[in-house]
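Up next, chain A:
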Amino acid sequence: MTALLEVTDLSIQFGGLRAVSEVDFSLAEGEILGLIGPNGAGKSTIFNLINGVLPPSSGRILFGGVDITGWAPYRVVRHGLARTHQIVRPLNDMSVLENCVVGGCFGRDNLTLAAARHKAAAVIEEVGLGEHRAVLARHLTIAHKKRLEIARALCANPRLLLLDEVLAGLNPTEVARMIEVLKAIRRQGVAILMIEHLMQAIMSLSDRVMVLNFGRKLAEGTPAAVVNDPAVIEAYLGTPDAAHKLAGEG
Partner candidate 1 sequence: MSLLRQPMLWLILGAMALFAGLPGFGGDVALREGLFLTAIAIILASNLNLMIGYTGYVNFGNIVFFGLGGYFGVWLTTMHGWPLVPAAIVAAILVSTIALFFGLGILRLRGSYFTLATIGINEAVRALVSNIDAWGGSTGMYLSVSVYQPLGGPRQALWIVYFLVIGIMGASLFLSWFIRRSKFGLGLFAIREDEDAASVLGVHPALYKSVIYSVSGFLPAMAGALFFFKNGVIQPDQAFDLTMSTEAIVMLMLGGQGSVTGAAVGAFLYDQLRSTLLTSSMFSQFQLVIAGILLLLIVLFVPGGLIGWIGERWPRLRRVLE
Partner candidate 2 sequence: MKRLWTALAFAIIALVGGGTRQTVAAADTITIGFTVSETGALNVDSLAQLHGFELWRDQVNAAGGIKVGGKGYQIRFVSYDDQSRPDRVQQLYSRLITQDNADFLFSPYSSNLVATAAIISEQYGKVMLTTGAAEEKTYQLGNKYLFQLYSPAKDYLAAAMDLMKKKDPTAKVALVYSDDGFSKAVAAAAKARAKELSQEVVMDEAYAPSTTDFGPIINKMIGAHADVMIGGGHYPDGTTLARQMFDQKAPMKFVCMLVAPDSPQFASLGDAAVGLAVPSQWEPSVTYKPQFGPDPATFGRDFQAKYGIEAGYHAAGGYAAGLILQQAIAKAGGLDQEKVTAALNATDATIFYGHVKFATDPQNHGLQLGHDMVLAQWQKKNGQLVKEVVWPDAAKTADLLYPMR
């Protein structure tokens, strides 16, 4: 199985601070890779480096065999790599439908307006926003805004989806629903790289998990292996008890 995403020696420096340092990893077609680590470990920065919001100081990003290092975000998404934002960024004065039409029009398939509308309507149903399609994005609840982020990204018809804490701030019912949505996405064969603090979700969804600490890769492996890794426990989860507690939460 060839890797869909292959990241080699990725680093970025802000002033004197190395926010991400020599990170290597890869992700296969259809795989879900969880990205965990304490706050400030550089998780979102890695997303920003992959989708072109920030240019890396060094390193290489191959996506589908193409070197996309340093590409502008709009090029990256047209190539089939879409993302969501940790802090949601809806296009406020546009409706849910219009938000998604933007995703479709300018995504991988470069759809026409009419085709994008068609696609958007389907995706909106899929993520469960059907009854809100005409509502202005600014009037949505936070849970719905998170879903909108995902729907918008899905409209681009991505091969890989970067999800940045889509579960944060949701209540248990909402989390459960969202996890269903994510599973449905996986069934379509879309690969996912997800940042998540909610261990329960990570454990149930991820094929593999990567742990980041101070911008460096601390561990990588199956969810079960990672949670029991002493280094991970010390850096992120605290005591093994806490780890289990965390995993059981939500």
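FYI, a contact is a pair of C-beta atoms (placed from the backbone, for glycine too) under 8 Å apart; a residue touches a chain by one contact, two chains touch by 3 or more; residues count from 1.
Criterion applied: all candidates are chains of the complex that A comes from, given by their letters.
Please read these numbers as outputs of a predicted model, since none were measured by experiment.
Although all of 1 or 2 belong to the complex, chain A touches just one of them, candidate 1.
If you check the complex, the residues on chain A that touch candidate 1 are 51, 53, 72-74, 77-78, 82-83, 85, 89-94, 98, 101-103, 105-107, 112-113, 116, 152-153, 156.
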